[in-house]
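Removed: one protein chain of the complex. Kept in place: all other protein chains.
And then chain A:
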Amino acid sequence: MAEVTQLIHHYLRHDKKFPHVFCPGCGHGIVLGSLIRSVHALSIAKDDVALVAGIGCSGRMAVYVDFNTVHAVHGRALTIATGIKMARPGMHVIVVMGDGDALSIGGNHFIHAARRNIGLTVLVLNNFIYGMTGGQCSSTTPTESWTTTSPYGALEKPFDIVNMATAAGANFVARGTVFHVKTLDRLVQQALTRRGFNVVEILTPCHTQFGRKNAFKTPVDMYMWLKKNAVPLESYEKLSPETAAKRIPIGIFAERDELPLEDRHAEMRRKLAGGKA
């Protein structure tokens, strides 16, 4: 406990007026904890971290942590992060986005940032819904789920964030959940240490907006759902097709080591300066 308090004092902003905005039972706080533990475990200096967040409940994370923080506009966190990373390649630039932020309004930026393989650590907090605006359908809402804008059940197919990031060219793609915290810490740490575009999709329950409408009576029901349905990739591959269709694999899905964009730029500048363009 003493250790936790120390971490809190070191990484949370003492001059920011708490309480925070997250609902009781929201998974976003667990992600924040994981992020702080990971930065701490890797001994990354606070000054060397820039945290850029989108708009949504997940975006509010930026207010509370004592890094260089930017609360962007909805969907554009990756664009601002791109500018920061290209200007200061030595920094750890971390991007926190909701599913709406990353894949709906910001979908184009997401695939292009992955394609560029720019050195960012990207956490996509997937709660299958627009939390902050009151529970509307998002581009990751499972088909047939109920939301305020799909009162008769969602008709559209959700994006698979992992497949999308992998196909677009990210160096590292993983999926974790806020129930499997130890695994999550490990994935976030890996994403922080690797070069290039690193994505961790994090399944995190929004009980208030998603659960309430979809037969999860309490926050605990949602965590139990994660416990049952999120299956480590190794076990997932052994499942029968029928069971697999109902489960979600977690773990690491792509590990490449392609040169990140900022390094390509540096290389070009070096060549040009040496007159061997």
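Everything that follows uses one rule, which is that contacts are C-beta pairs under 8 Å (C-beta built on N, C-alpha and C of every residue); 3 or more make two chains touch, one makes a residue touch a chain; residues count from 1.
Throughout what follows, contacts and distances are computed from a predicted model.
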The hidden chain: which UniProt name fits, "Nitrite reductase large subunit NirB", "Transketolase", "2-oxoglutarate ferredoxin oxidoreductase subunit alpha" or "L-lactate dehydrogenase complex protein LldG"? "2-oxoglutarate ferredoxin oxidoreductase subunit alpha"
Taking the full complex into account, find the residue in A:30, A:57 or A:72 that is in contact with the omitted chain. A:72
Can you name the residues of chain A that touch the chain not displayed here? 13, 15-17, 46-48, 50, 52, 62-63, 66-73, 76, 78-88, 90-91, 108-109, 112, 265, 268-269, 272-273
